[in-house]
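Take a look at this one; I'll ask things after.
One protein chain is absent from this view; the other protein chains keep their places.
Order of writing sets the labels: A and B. Residues in every chain begin at 1.
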Amino acid sequence: MIESLTPLLASALGAAIPLVLAGLGELIAERAGVLNLGLEGMMLLGALASFMTVANGGGLFEAVTLGMAAGLLASLVFGFVTITLQANQVAAGLSLTILGSGLSAFLGRSYVGIGAPSSFAPLPIPLLKDIPLLGPSLFSFDLLGYTALIALVAVTWFLSRSRAGLTLKAVGESPVVARSLGLPVTRVRYMAVAFGGLMSGLAGAYYSVAQFKMWQEGLTSGNGWIALALVVFATWRPLRVAVGALLFGSVTALGLYFQAIGMHVSTFALASLPYIATVIVLVIISSDQETVRRHAPAWLGKPFYDDS
Amino acid sequence: MIRFRLVPRVAPSQKMLVYAPLLAVVLTLVVGLTIFAALGQNPLHAFRAFFLDPVSNANGISELLMKASPLCLIALGLAIGYRANIWNIGAEGQMYLGGIFASGLAIHYNDAGGPWLLPTMMLAGAVGGALWASITALCRAQFHANEILVSLMLTYVADLLVKFLVYGPWQDPMANNFPISISFGDDALFAPLASYGWALWEGTRINTSVFITLIAIPLAWFFMDRSFAGFQLSVAGVAPGAARYAGYREKRMVWLALIISGVAAGLAGVTEVAGPLGQLNDRWTPGYGFTAIIVATLGRLHAVGIVIASLLMALLYLGGEAVQVTMQLPKAVSQVFQGLLLLFLLGCDVLVNYRVIMIRPLGVAPAPTPPAPAPAAVST
Partner (left out) sequence: MKFWKTKLALLGALCLLAVSGTGFAADPVKMAWVYFGPPGDGGWTFAHDLGMKMVQKELGGKVIASTVENVPESADAERVIRDLASKGNQYIFTTSFGYMEQTLKAAKSFPKVEFYHNTGYKSAENVHTYNSRMYEPAYLAGIIAGRMTKSNVLGYVASFPIPEVVRNINAYTMGARSVNPKVTTKVVWVSSWFDPGKERQAAETLIGQGADMLMQNTDSSATLQAAADKGVYAFGWNSDMSKVAPKAHLASVTQIWGPYYVMVAKAAVEGKPFKDNVWGGMKEGMNGLVSLNSSIPASVVKEVDAKKADIVSGKFKVWSGPVKLQDGSVKLAAGETFTDKDIDSIKFYVEGVDGQLPK
């Protein structure tokens, strides 16, 4: 029983990493008051750009850079439409997803059915990896997995300790007040959205050159939506994004595990577990309105006219 | 360097309400046709294949209406909630439940149908959609849980519920274990318009379900723009503080908004299973619930706008199929085209509420400072 927990945990972690990457990016964007539902589209573009790079002989560093650049570019289109042109963020985000899936599907047509010539390999940390139970799963990520951990720490620090983080939160809370304090609201919002794009691109790269090592249309298979859900689930706190991602990955892994050991439960009931669990946890968290109010960006989803 | 600035208008420009979407269409055409030309296709030919050919005959019009009808119905329901800032994005799931409830009746009374069956199915579908939406309403009203997330998660659950049913209790026993229900009897189906001897629709698939949408349009318009409840919802969305001050009960509005959109989505579900499909299977909806979100916003949360937006959206789908059939362009190209058009439409809408002013470099008098807009006027 115990020894079978290690692969279970590893499997959950593998599923969690891209969710953490994309989720952290979206968290920053939302903390600045911008709701970008285009995660799935940006991730797909990032995944394809990275895969095209390695498939054409590029290095991994190049691949990740280009993947992030693709996500960035898409997010800037979104930013222009919603921040400068004040369009509705929900609709613009959905449109970005349509555009991203279409564009990636079209450009990626000749990259299907081949493996990535180079990809990220696990880099176990000496000594730590030998810790029983946790070691083999927690300390043998690939480079992007460690990046997710570093990003988690960095975003947490940024939001709670840095001056810039304070500015970001002020903008998300009330751009009107932030503006009157002389803060560059529009620039902050753009930078937050751009960060979201970079991280989505990175999450996409994780899928195509680290985890799946291939390209197929719709490679991210709806995980952009899950990452989006995790941000709200986490009440806009980075550590909880990671916990939520891990929980989500674990519940899925556990459902599959029950099947593998021959337990007889409805596969459909099992498959719906992660979603039902998310709703229940959300209800429990939200019941405590004080905490939610402290962390939710009050201006989320609304455009702001910056008259500077 | 010359810079541009946006200056808020005192009131939305009536002219731009018309010109902005036109500008968006022109921009899309320029970009889109450039793409077609780059792919080595004749742009004019592509334009005709995409926008004109699909609706050049009665059959095309019938297909357009069949596609636009559920989109319009769902979007009308969503718009009512969106006006109150209640973001139900799980209409897809509510539509599933509408389909499930209606199918349950159709399957159960397959041998004992009658003229009462279809109206009862419609009622059941509306109830099903409303029930599913009320889970979200409960979570939001009682526990303050975010409705975007709850309604989205419930959509995944609804999808699995359909799968459970068609792989299990509602599976057609003659179906070799395939995930489909029995085919519904005529009593459980919307009759084709052609069956009433309507020569224009001879040989087309359009059926009586479009009348549900035709009735819903004026109802929704009246509710949104003329009723007190609709007014309350709008106020709650634009100025929540004022709404609280006026004593509007927030919980009641959450329930109202979600149940209305649930009913609309549930009915749309009925029109699909009891319409062209005529059975329940595990993949019966082409994502109307999600597309309707775009339709609602493109239509500026207004009944008339939504009607136009739903027709446009339907045309984009038909056009996408048409260029595949006639020009062998991959689906992805039409998806790119759709995404572009939507982004342009959303972006150009800025012209309705803002004027674009050019700012010249030093030496020229700066534009007069506009009055700071109340945030309420800007938020949608």
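Operating definition for what follows: contacts are C-beta pairs under 8 Å (C-beta built on N, C-alpha and C of every residue); 3 or more make two chains touch, one makes a residue touch a chain.
Since this is a predicted model, take the numbers as computed values, not measurements.
The chain not shown here is touched by just one of B:Phe223, B:Trp284, B:Phe337 or B:Tyr354, and that residue is B:Trp284.
Even with one chain removed from view, chain B keeps its contact list with that chain: residues 59, 63, 66-67, 160, 163, 167-168, 175-180, 183, 203, 205, 272, 275-279, 281-287, 317-318, 321-322, 324-326, 328, 330-332. The chain not displayed touches chain A at residues 4, 6-8, 10-12, 14-15, 105, 108-109, 112-115, 207, 211-214, 216-219, 221-223, 249, 252-253, 256-257, 259-264, 266-268, 271.
One rule holds in what follows: only the chains that are shown with their structure count from here on.
Across the complex, chain A is touched by residues 6, 8, 87, 89, 139, 143-146, 148-150, 152-154, 156-157, 160-161, 163-164, 167, 290, 293-294, 297-298, 330-340, 342-343, 346-350, 353-354, 369-370, 372-373, 375, 378-380 of chain B.
Those residues of chain A that touch chain B in the complex are listed here as 41, 77, 80-81, 84-88, 90-92, 94-96, 98-103, 105-106, 109, 176, 217, 225, 229, 232-233, 266, 268-269, 271-272, 275-276, 278-279, 282-283, 285-287, 289, 292, 301-305, 307.
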